[in-house]
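Taking it in order: structure first as structure tokens, then the write-up.
The complex appears here without one of its protein chains, the remainder shown in place.
Right after this comes chain A.
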Amino acid sequence: MAEIRVDNLRKAFGEFVAVQDSSFTVADGEFLALLGPSGCGKTTTLRMIAGLELPTSGQIFLDGEDVSFNRASARDIAFVFQLFALYPHMNVRKNIGFPLLSQGVSKAEIRTRVEETAKLLQIGHILDKSVSGLAGGDRQRVALGRAIVRRPKCFLMDEPLGTLDAEFREVMVHELRELHNRIHATTVYVTHDQHEAMAMADKIAVMNHGIIEQFGTPQEIYNRPASMYVADFIGSPPMNFLKFTAGVQKGDRSISLEGVDVALPEVHQDLAPGELALGVRPEHIRFSDSAALRGSVYGAEYLGTNQIVAVETGKGLLKARVPADRTFRIGETVGLELNSEKLSLFDCASGRAVLSSLHTEARHG
């Protein structure tokens, strides 16, 4: 197993820049999710680590060794493709054993190692079947088997659950994390699904337009989004933004919103007057009749354990996640209380979070 270090990695296809000066480190045994919408450069980054694309500039280190321009076959990494890429003319056993064959491993050892792997993934019973007849989940397991059988330095996975149906995806998310806990392989996992990233990853890199917007643990990403983009991309429903025009000063502990004072974590930065956005997660809003900030109920979405209530305020629509025990009438006036310790402030011009006691440091690529 190994540490992956990516240093100022950049990839341009002609005029189009797919990845812009990305830098991050995946520690030995860590699970990193590259998260972002399609076309954000996450797959290109992964393919460069794999050696399927060569970087325009920058470097990639595997265990301290510069492999930026090495052949894919010389990097000792495993790659799980979105469509699995199981060789259709070979059965399951041959598919899993194929990487070992290239290393000149003896037939007897290939046999034992393939069987060990199959046992780990609980696919022993399908070893002699043709891959074309397999169900989605089994294909997925065979693809994983082919990756882990040779004990590579790291695993790279390109949306491996993308083609599975929603129900089964949950099962595989669980299985993948379980597998990771057992073999502790350094893993880079590309996905556009925030739930997958949150559920599996130790670290998440949120990408947009070839730039890593934020790199951190799922908790950091969720609680302290470094930019409005991240705040909006993560969480469902996403973070609410209340836009207003004001300036802030170091040491400020509140801002004025529509004449109402809203307390927030201590600001650590001076900012000239301009458009700002107060970011608040739906679960950090509580309905309270005594609250000064008021709005009228626009609609409610019942989710069983809780409900999402949309409230029309003077600053736009706000979605709150509240207990499901109360029923709201449309048009009803409610008071909104914001959890002052969890509020984020963003500078609309740059889109970045304003430094505060919550946002102590804005870590980003």
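Everything that follows uses one rule, which is that a contact is a pair of C-beta atoms (placed from the backbone, for glycine too) under 8 Å apart; a residue touches a chain by one contact, two chains touch by 3 or more; residues count from 1.
Throughout what follows, contacts and distances are computed from a predicted model.
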Omitted chain, identified by the protein name its UniProt record gives, among "L-lactate dehydrogenase complex protein LldE", "Transketolase", "Cytochrome c-type biogenesis protein" or "Sugar ABC transporter permease": "Sugar ABC transporter permease"
Sole residue of A:F61, A:F98 or A:Y298 that reaches the chain not shown, by the stated touch rule: A:F98
Where the unshown chain meets chain A, residue by residue: 50-52, 71-73, 75, 77-79, 81-83, 85, 87-89, 98-99, 102-103, 146, 150
